[in-house]
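Structure incoming, see below.
One chain of protein is taken out of this complex; the other chains stay put.
Right after this comes subunit A.
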Amino acid sequence: MSDEPLPAALAEIAEDFANLPVPQRLELLLEFSEGLPELPERYAGRLGEMEQVHECQSPLFLVVEVGDEGPDGEPDERPAGERPVHLFFSAPPEAPTTRGFAGILHEGLDGLTVEEVLAVPDDAPFRFALGEAVSPLRLRGMVGMLSRIKRQTALKSQAA
């Protein structure tokens, strides 16, 4: 694994997982699955405009938004790298593992700046001590989500 640091919120989640015995790691993952925010109204029925993560064994769709409004509601004058990133996911309830991965990334990354998201190490999914609990094969879904989040963030911040 690389030595590149995780963003603070993600590092905290990683520590929480690492400090638990394996069966409780699954329980925590289930909590993340249940805590994944609902897709906002404006994306309802518009999965086609979101990106499907094919690395996941169950259908998962995600979309990244890069903020273009400043804290005062005026057009954001900050450089693109300092703007906030927001993440939206859709995955069915019968895919709790996939939802749990999305929940971790949402809690750990939502609201970070473009620069911070782009700096997340690509091996982050392997730092949650989940390999033992869910098997490394299943972790590929989270790798796929993270790479797409970073790609959309890069693309959308250029456009911003």
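Structural remarks
By our rule, contacts are C-beta pairs under 8 Å (C-beta built on N, C-alpha and C of every residue); 3 or more make two chains touch, one makes a residue touch a chain; residues count from 1.
The criterion applied here is as follows: contacts and distances are computed from a predicted model.
Entry comment: the absent subunit's protein name, as recorded by UniProt, is "Sulfurtransferase", drawn from "Sulfate ABC transporter permease subunit CysW", "NADH-quinone oxidoreductase subunit L", "Fumarate reductase flavoprotein subunit" or "Sulfurtransferase". Per the touch definition above, the residue from A:A9, A:L30, A:L118 or A:A154 contacting the chain not shown is A:L30. Residues of subunit A that touch the chain left out of the display are 26-27, 29-30, 33, 52, 54-59, 93-98, 100, 133-135, 137-138, 140-141, 144.
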